[in-house]
Structure formats: C-alpha cells, structure tokens
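Handing you a structure now.
One protein chain is absent from this view; the other protein chains keep their places.
Then we have chain A:
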Amino acid sequence: MKILVIEDEQALYESILSYFTGDGNICEHAADFEAGVEKIELYSYDCILLDLGLPGGEGLEILSRLKKLNKKEGVLIISARHSLDDRLSGLDLGADDYLVKPFHLSELKARVSAIVRRKNFDGDSVIKFNEMTIDVGAMKVNIDGTPVFLTKKEFDLLVYFLSNKNKVVTKNAMAEHLWGDEIDLSDDFDFIYTHVKNLKKKLSEAGARDYVRSVYGIGYKFAEA
C-alpha cells in the first residue's frame, strides 16, 4: 500500500517510515502544511497519516482540501490533542480514524491496514496468508478449508498479528488494542499470554503452522519461521 505521512516531528516520522516501509509498502512524507497540500494534490495514496498541528497551517485544513478535491484516500489523524472537539471535527470532516499520541507503531499499522482494507474492499476483505484465509467482514478463519472458531478477542489478535507481520509487538500494545487504552490494565499483561496460547492452540489444531513466537517476555512476533 501507498502511504503519506504528514508529520513535522522528524524523530516520529522517521520511526513511522521505517516501521511501515517494506512488505511491499511505499511511504512518502511531508513535514509541513505546504508540502502536505502539494503531495495530496499531485498524487494518490491508500492512506494518509495526518498530524493536526503543523508548521504553516492546521492539519484539519488539509483534510477539508482533500475532501474538496474529491479524493478517496483514507485519512488517519494522529494528534497529541486529546480534545474531543478535535476528534469529532476530524471525524466530521471525513477522517476515518483518530489516534492520540503517544501510540504504538503496531497499533498505527493495524489501524492503517484496517482503513486500507475498508477502502479497497468495502469491508468484505479477505486476508490470505499462506494456509490461512481470514474473512475480516464475516469474522471467519479457515486453514486450508478447515474452519477455526475463534473468540472475538482471539480473532482481533490474529488480525492484529497479520497487520504487523514480521514485527515484534509488545504485550502492552496488544492489551491496549484488545481492551482499549482507557482501561487501566495495571501493567500486568501476563494474561495476554493465555490468549496467545489459546489462539496458537486453535490454529495448530486446524493444521496451521506455528507463526507466533514469544520475544524475551516483552511481546510476540508473527513471522514465517
């Protein structure tokens, strides 16, 4: 997928670019308002990551220009502003999602993947990975034609892993993804272990290979061995 990151904080966009690049993704970057406007007018993307406070103008202005140009890009607002007004006006203006800083790169990737899936397949998208077929809209998983029955959390976890293939995702990020960041999970993410274990068990019973491995107790990595 082709992604544009409009963000002025160098350290942050470098991390985002390096996390997103690879796996067939193309990432471009604009560091201020003018550059952002220029890029959206000239090119097309699958998804735009938009920071709200930019040098030279407001991020929301870029969003409304994008809508005026009748472009169909998915837009994910990334902002330090937790203000509900901003969130609502962003979503009103046609943004697809809103992520508050600081965020986990894995969460960002999962959200961007979800937006791109929605945009490209109208929600009926199917993710294929080797022997796995995952119908995101219908919430169904097949391993070589054998259906696997997952709970909602296990399914979300699998999609999350697939969005962050070959990346180490922390337990912390996984917990926040599954239960929302407003729940104070008391720093004890060991119960994530149970969910991962159940998921692995169900997948391997249906004949899938084991792609998930634990990384130093920090998190997990979904990758071809």
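In the analysis below, contacts are C-beta pairs under 8 Å (C-beta built on N, C-alpha and C of every residue); 3 or more make two chains touch, one makes a residue touch a chain; residues count from 1.
What we mean here is this: contacts and distances are computed from a predicted model.
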| item | value |
| --- | --- |
| Protein that the absent chain corresponds to, by UniProt name, given "Diol dehydratase reactivase subunit alpha", "histidine kinase", "Carbon monoxide dehydrogenase" or "cytochrome-c oxidase" | "histidine kinase" |
| Identified contact with the non-displayed chain, of A:25, A:125, A:142 or A:172 | A:172 |
| Sites on chain A contacted by the missing partner chain, in the whole complex | 9, 11-12, 15-16, 18-19, 53, 80-85, 88, 100-106, 153, 167-168, 170, 172-173, 179-180, 182-188, 191, 194-195, 215-219, 221 |
